[in-house]
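A protein chain is absent from this complex, but the other protein chains hold their places.
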Amino acid sequence: MNKENLKYTKTHEWIGIEGDVAYIGVSDFAQSQMGDIVFVDLPKVGAKAEKEKQICVVESVKSAFDIYSPVNGEVIEVNSALSDNPALINQEPYGNGWICKMKISDKSQLDSLMDFKTYEEFVKTQAH
Amino acid sequence: MNDIQKFDTRLSVEKSKDGKRGVHFKRTIDDHSIDSKYLRKTEPKLPQMSEFDAVRHFTKLSKMNFSVDTHFYPLGSCTMKYNPKINEETSSMTGFASVHPLALTECAQGTLEIIYDMKTRLCELCGMDDATLWPVAGAHGEFTGVLVAKKHFEVKGELRDEIIVPDSAHGTNPATVTMAGFKTINIKSGADGRIDLNVLKQNLNSKTAVLMLTLPNTLGIFETHIEDIIKLCHDNGTLVYMDGANMNALIGLVKPGDFGVDIMHLNLHKTFSTPHGGGGPGSGAILVKKHLSDYLPVPIVVKKEGGFSVEENRPNTIGRIKAFFTNTAVLLRAYTYMIMHGPKEFKEISENAIINANYIKSKLNKYYPAYANEFCMHECVLTPSKELEEKGIKTLDIAKRLLDYGFHAPTVYFPLIVHEAIMIEPTETENKDTIDAFIETMIKIYEEGINNPETLKNAPHTMPVKRLDEVKAAREPNLRW
Partner (left out) sequence: MFISNTEEEKKEMLKMIGVKSFEELVKQVPSKFLNPKFNLPDGLNEIEAYKKMKDLSEKNNALLSFVGGGVYERYTPAVVKHITQRTEFLTAYTPYQAEASQGILQTIYEYQSLMSELYGMDYSNASMYDGSTALAEAVKACVRISGKTKIIYSSIINPKYMDVVKTYFAGNKEYEFVSVPHKNGSVDLDKFNQLLDDKTACAVVSNPNYLGFIEDIEEFNKIAKSKNVLTVCMADPVSLAILKTPGEAGFDFAVGEGQSLGLPLSYGGPYLGIFTCKKQHLRQMPGRICGMTVDKDGKRGFTLTLQAREQHIRREKAPSNICSNQALCALSVTIYLTLLGKEGLKELALLNHNLAVYASKKLFEAGIKTKYDKPFFNEFAFDVENAESLRKNIACSKKIDIGITASELGEEFKNTVISAFTETKNEKEIDLYVSAIKEYSKSPAMKK
C-alpha cells in the first residue's frame, strides 16, 4: 500500500480502501515505538469492529499494545502470515504487515481520520 | 577450569543413559488387570541418571544463581531479607511434615494451634480484628480480599462494581480487580507521588466498592494524608484495601488498622522472612476488620474446650480458595520468626530497613537522583542521571553491570510511572559494609558509564551467559525438550 494514500488514527492505525474492502494495519511510527514484535493476537473472522474499540493485541517482549479499529465494520479476513512471522509488522508495516481486512459499514467515518500529511505532523507532536 | 566444567549446561535428559537409576522401589511384577484401553501407549521421556549424577547435575545448577545467602539482593518491592535457618529446622519437623490435611483434627492439634495463634498475633501487629491464613501468595491474598469486599456489598444489597487503583500500584492490583469481576478505575498520582485527594474525590461515586492502595506506595513513600484518604472513602461507603507487600517499612512502627484500613494482605515471604525459593512458595494472609469477618474463606479454625477444630459451615463465606488449607510449611517458618520477635524486635526491623534505604538514597543522589525529593521509607526509587542518559545508558545496562560486580540488580522499570526506574530495597538485615560496597560499585558503574559506556551496554561479562535473545525466546517458543 502506498502510505500516502492511507488514512490514519490518533492511536496510529492506518486504513486503506480497495474497492469495498478496507485493509488495516499500524503505522511505521507505531511499529518503531513497539520494538520487536513477537506475537499478534489476530482478531476473529466475522468479528464486529467498532470505531475506536479494540480489535486485537500486538505484543513485544515486554509490552502489549491494543489495536483499535479506525471505523465500524466486520472483519472478513486476517493476515495469518503474522502468526508465523510477527516481525512482518516491523519490516513492512504498510505492506505484508497488514493485520486484517474489513467490510466497512459506514464510509463517512473515514472523513474523521487524518490523511498522511496531517498524520505526519501529528507524529511530530508525539515524539519527544 | 573451562566453561564446560564450570557451567555444564547440558539438560538432564542429555546426560541420560539407559540402565541408570537413582531410586529403587520394591520390585513388583508388571501384571495388572487394567484393561489396555485405559493404559498409556508411549513412554514418557524422563532422564535416566544415577543418584550421584543427579546430585552433581543439580548442585552445579545451584551454583549458577544469585541468592540472598550468597549475594546482596536489593530487589525493590520483594523484601529479600535474610531467611533464618531455624525456620527450616522447625518447619520440617516430622510431626508437622507428616500430617495429612484430611487427617482427623485430633491428629493435627499442634498445627491448628499455630494457625490460631498466628492469626491472633498478626491481628495485634496490624491492628486488625480477624484474619485468614489460606492465601498462598500476595496475588492470591489480593484476590481473596477483593472477594471479601464483593461479598460485603452483596450482603448489603449495594451494587458497586468499580475499584480505584492508583497508577503507582503493583500490576497484580488491576489484574486482581478484573479476576474478581470489578472494573479498574486508574487514578493518576500527584506530583509528589502520593494520591491526589481531589482526583480521588472526583473518582469516588456510588459505584466505588474499594480503594486499593499500597502503603508505603511503590515509590517508597508514605501516604501522609492517609486519614483524609480513608475518611473520603468511608464517607462514600467505600472500603479501603491495603496492599501490605511493603509492610517491612511499617512493622512494629504503626498499626494499619489504626488508620482505618478495612482489609489488608501481608506477604509472609517478605515481612516474615520465609525464603522465596526461586519464585515461590509464598504466603499471603489477609486481615480484616470485624464487619468483614463473616465473609472470610472456609475452613475456619476455632478454639473450643478440648482443643482446636475446623468448621466449614459459614453462610456468608466467599467459599474455598485452595483445596487443602494453605502453604502450611511456609506458615510454620513465619510463625517461628514471629515468636522470636517481641514488640521491640519488630520495631528494629522497620527502623533498620528505613535507615538502610535512606543511607543508600542519600549517598547515591548525585549519580542517580531519587524520584522523590524527601526521605523514603524502606526502599528508594532512583533514576540514571542526565549525564548517563546522554551517553545512552539505560537502567537495564546498570542492572546487568551490577551482576558482574557480584550484586543482584535492584527492581528495574518499576514503578511504571518513573522513567527508567531503579528500585532499591536493602532490607534491615544487610550490614553497612556490604551496603557501602554496593554504593561504591554503583558510583564506579556511573563512572564507567561516562568514560566507557560500551562496557555497560555489553554487560554482563562474567555470567554463565551474556545478554539473552528475548525476542527469539518469545517469537519461537522453545519450552521443553
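Which chain is which? They are A and B, in the order written, and residues in each are numbered from 1.
Here is the rule we go by: a contact is a pair of C-beta atoms (placed from the backbone, for glycine too) under 8 Å apart; a residue touches a chain by one contact, two chains touch by 3 or more.
Owing to the predicted nature of the structure, the values given are computational and were not obtained by experimental measurement.
Colleague: Over the full complex, note down every shown chain the hidden chain is touching.
Modeller: Every shown chain touched by the left-out chain: A, B.
Colleague: Looking at B:Pro166, B:Pro275 or B:Pro384, which makes contact with the chain not pictured?
Modeller: B:Pro275
Colleague: Using the touch rule from the top, list residues of chain A that touch the missing partner.
Modeller: Residues 38-39, 41, 59-64 of chain A touch the chain absent from view.
The definition used in the following text is that only the chains that are shown with their structure count from here on.
Colleague: Using Cα averages as centroids, what's the distance between chain A and chain B in whole Å?
Modeller: A distance of 38 Å separates the two centres.
Colleague: Enumerate the contact residues on chain B facing chain A in the complex.
Modeller: Checking each residue of chain B against chain A gives 413, 470-471, 474-475.
Colleague: In the complex, go through chain A and note every residue touching chain B.
Modeller: Result: residues 36, 38-39, 59, 61-62, 86-87 of chain A touch chain B.
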